[in-house]
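For this depiction, one protein chain was excluded, whereas all remaining protein chains were kept in their positions.
This part shows chain A:
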Amino acid sequence: MTDAATLQGHAADVIVIGGGIVGAACADELASQGLHVLVLDGQRPAATAAGMGHLVVLDHSAAELALGEYSVRAWRELASQMPDDCAMRTNGTMWLACNEEEMEEAERKQAALSEYGLACELLSGAELAKAEPSLRSGLLGALKVSGDGILYAPNAARWLLQRQSSRVVQRHAEVAEVQGNRVRLASGEWLQAPAVVLASGIYARELCPDLPLQAKKGHLLITDRYPAQISHTLVELGYVTSAHKGNGPSVAFNVQQRPTGQLFIGSSRQFDNHDPEVDAAMLGRMLRRAMDFLPGLGDMTGLRSWTGFRSASPDGQPLIGEHPHQPGLWLAVGHEGLGVTTATGTARLLAAQMLRTLPPLDLEPYLPQRFIGARAHA
């Protein structure tokens, strides 16, 4: 901690609320810049423990592509330092096309990603069948994106929180209230720091009700361990063209094989449902969809299924920056279904703003100001 900070009764240079993958990445990045960070976490059910940890570059918008590409690259650079239990692999994503419309989407995506400098390759149906023989026959083709990966996010978060232990202190505590750069713990204790970062995922609205975040429930299932069935993360292009469009409950095929040999199966999407219970009908729909693509799944044993909640902003991009009405309160929220991927980029964009260094990307599309207007002066 800087001497000036201690003198003013500050708990640290920065207090981070939430030790999920986003809070952990922010704490690690700020510590790398020499700051002392206190991470407060209430150990509540978190998206980081629930999610799939697919590191994937999506391109629904230029902002999504920019943040995703930068972030996945940052993860790849960290990979060599990560302990084995983070289970990071650069296994690539195979985007599957079932029909002409999806093949056109594969071509569009290939053009967009290539233009951005990503290694990707269109495969014919026959080439796909050779690369991933467990898939059903008759698929039209695929787009292979080589730089994407997978990661076991809970362990990656733990590693990021521990690896600079002289500058990152963790404390098990529930934050009950936030006022700019001051926080009140559930115990009643107040803490302050020159900056407070809110990275409490789906719970962020409890502390900051003006955040425009909505929960999207998702189901997942993991199987027993099996010998290699697939080598890439397999995702249907219908994910983009039909399945997850609109506001109704939907499912889309998304499967990866963990380094343990377990097949990890997603995904479903439900709005306005806050019940963490597994919904058998939704899980069934998701698994039938998965079996449409991987018929062999029917003979495998599912070990566990569970749900998680994605925290979505209106435009699908995270909010990264200082709260327009609360000086000293910094936001790192709204990562929807992509927060493991974008945690690294989020951390660097946040640190660049806080420390007034040159940001690696245009900050504009992620600023909270796009939803929370500047204070109206009377």
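We take it that a contact is a pair of C-beta atoms (placed from the backbone, for glycine too) under 8 Å apart; a residue touches a chain by one contact, two chains touch by 3 or more; residues count from 1.
One rule holds for everything that comes next: contacts and distances are computed from a predicted model.
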| item | value |
| --- | --- |
| Record-based protein name (UniProt) of the chain missing from this complex, from "Putative FAD-linked oxidoreductase", "Tetrathionate reductase", "2Fe-2S iron-sulfur cluster binding domain-containing protein" or "Diaminopimelate decarboxylase" | "2Fe-2S iron-sulfur cluster binding domain-containing protein" |
| Absent-chain contact - pick from A:Arg108, A:Arg136, A:Arg205 or A:Arg225 | A:Arg225 |
| Sole residue of A:Val278, A:Met300 or A:Leu363 that reaches the chain not shown, by the stated touch rule | A:Met300 |
| Which residue of A:Ser137, A:Asn247 or A:Thr260 touches the chain not shown here | A:Thr260 |
| Contact set of chain A toward the excluded chain (per top definition) | 224-226, 260, 299-301, 303-304 |
